[in-house]
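With one protein chain held back, the other chains of the complex are shown just where they sit.
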Amino acid sequence: MLKDITIGQFFPGKSIVHRLDSRIKIILTIVFIFMLFMADSFYGLGVGIIYVLGAFLLSKIPFKMMLKSLKPLVPILIFTGILNIFFITAGDPVFEWRFITVTDMGLRTAAYNMIRIIGLIIGSSLLTYTTSPIALTDAIERLLSPLKKIKVPVHELAMMMTIALRFIPTLIEETDKIMSAQKARGADLETGSLLQRAKALVPILIPLFVSSFRRAEDLALAMECRCYHGGEGRTRLKQLKTAPRDYVALVITAGFVFLTVFADKLA
Amino acid sequence: MAIIRTENLTYVYGDGTPFRKVAVDNVNLSIDEGEFVGVIGHTGSGKSTLIQHLNGLLQPTSGSVYIDGEKLWEDKKRLRDIRFKVGLVFQYPEYQLFEETVYKDIAFGPKNMGLSDDEIDRRIRETARMVGIKEELFDKSPFELSGGQKRRVAIAGVMAMEPKVLILDEPASGLDPKGRDKILGQIREYHKEKKNTVLLVSHSMEDVAKHAGKILVMNNASLYCYDTPVNVFAKASELSAMGLAVPQITRVFKRLDQMGCNIGEEVYTVDFAKNLMLKLLNRNNNMEE
Partner (left out) sequence: MCMNSFLQAENLKFSYINNIEEPPVRTEVLHGVSLDVKKGEFVALLGHNGSGKSTLAKCFNAINIADEGKVYACGFDASLEENLFPIRQRVGMVFQNPDNQIVATIVEEDVAFALENMGVEPAEIRRRVDEALKTVGMYEYRGHAPHKLSGGQKQRVAIAGILAMKPQVVLLDEPTAMLDPSGRAEVMKTIKMLKEEMCVTIVLITHYMEEAAQADRIVVIDNGSIVMDDVPKRIFSQVEKMKSIGLDVPQVTELCYLLRQQGVDLPEDIITEDECVEALSKLLLKK
């Protein structure tokens, strides 16, 4: 159940996408998101989707994983769709019934936004699928390092992210276990009013909090034993280095940005 | 009559994905009421998956489970009632404590059953006594207790539901020798007093040998055997090959037997070994005379 969530998971591999510098990958992802929201036609969006699907193919991640990452977002997609279809009243009506008006503009915006969300999910899951969380936090730490000058605790934030990523699977497993244990004691998590269901979460959340604190304490101790003393004077096992392929990726992406603009003009 | 019965029980994890794994493979099992069963098997042998089927936490991929003659999953609404019949204590059960007081935490299960306050109170007092939790502790927060006490409160929380079958997954893991003996002794007392069925899952063959009347061995997702300790420990070398740690004492007597000491019996507890040795030595002495 909870184990099915694949967003944020890393699939080790040796593809070109895996080998790109993680800082570049973050930048590319941001550019791609920018591209999606800049596009204002099916052509423009199509270019964005081709770009991300191309990258997905290069990454050699099974296609199934992409569908899996989209699955939990189906409700959000439907919600966005409905919102756009029924609440945008500008444009020519294509369908009218009592107080409900559906316009061509509403339909189009709904489609745009759904495509954007899908693209967004595929793009960001591709980033996490192909980049080890530690490389990711490393990259964020380095991209944000200019902020250190204005006293932003960049290292600490990156450390917190690493630990969070490290413990997500552990806590998911733990949640599953606590849920089973409370179900075995007759806890009813599936039926009842909203209030009853919220109440039914107490026996799960409290043990989860308690155990998280215990883990945090243990981990802090283990880190201390391994000479952790903040970011000062720290070195890293893996050095981030850009290679020619990173610049090639940047150029290609710039090309796609240009194509998006061009395609929009065409439409 | 069999209280637990499984028919061709099979469970597959992640079917249709690259991570597909058969966790329980075609298990046919029948456990009589009132039995004290030791469940052994190495990690990943399927024993944890098996026990989670017995109270309907997992739904079989194929095959069926019968509890007290009733088939599970035929009517999903009945599952909760079946969970009251088959109490399951997970490993490290102290991590499921959540109430403000010890008393309220033990009451959680019985309350979910919809029992009257008087009945709940009776059960709490009875089970607390059985696991050696004094009534002075009732108003304390469970989080203030020692590790061993927490564990026992958590076990009491399941016992208080008075399930016909009590399943405990590694109830003694992580405890010191005294704490381990205490908890296992209390579980045995509970079994004696209540005459209910108990399934004790353990890595420690020593513990299983000491307490169980029957032993269930899982290996590679299949049921390897379900038999009396004597018959199970007769297969000591097969068990070792499965990566299970046969009690030290059993290994000693196997070796003695191979050396020609003519042991003739399966040894798996220290007490039994002592009496057997005395008997053998007597026999030798008599032969000399």
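First chain written, first letter: the chains are A and B, and each begins at residue 1.
Everything that follows uses one rule, which is that a contact is a pair of C-beta atoms (placed from the backbone, for glycine too) under 8 Å apart; a residue touches a chain by one contact, two chains touch by 3 or more.
Here the structure is a predicted model, which is why all the values come from computation and not from measurement.
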Left-out chain, listing which of the shown chains it touches: A, B
Selected from A:L219, A:I252 or A:L266 as touching the chain missing from the view: A:L219
Residue of B:L79, B:A234 or B:L280 in touch with the missing chain, whole complex considered: B:L280
Residue numbers in subunit A that touch the chain omitted from display: 10, 12, 132-134, 162-163, 165-166, 169-170, 173, 214-215, 218-219, 221-229, 233-239
Absent chain, residues of subunit B that touch it: 42-43, 146-148, 173-180, 203, 206, 243-245, 247-249, 251-252, 255-256, 259-262, 270-271, 273-274, 277-278, 280-281, 284
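The working rule: only the chains that are shown with their structure count from here on.
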Length of the line joining the C-alpha centres of subunit A and subunit B, rounded to whole Å: 43
Interface residues, subunit B side, partner subunit A - complex: 17-18, 52, 55, 57, 80, 83-84, 87-90, 93, 95-98, 108-109, 112-113, 143, 157-158, 161
Subunit B-facing residues of subunit A, complex: 62, 64, 174, 177-178, 180-188, 202-203, 206-207, 210-211
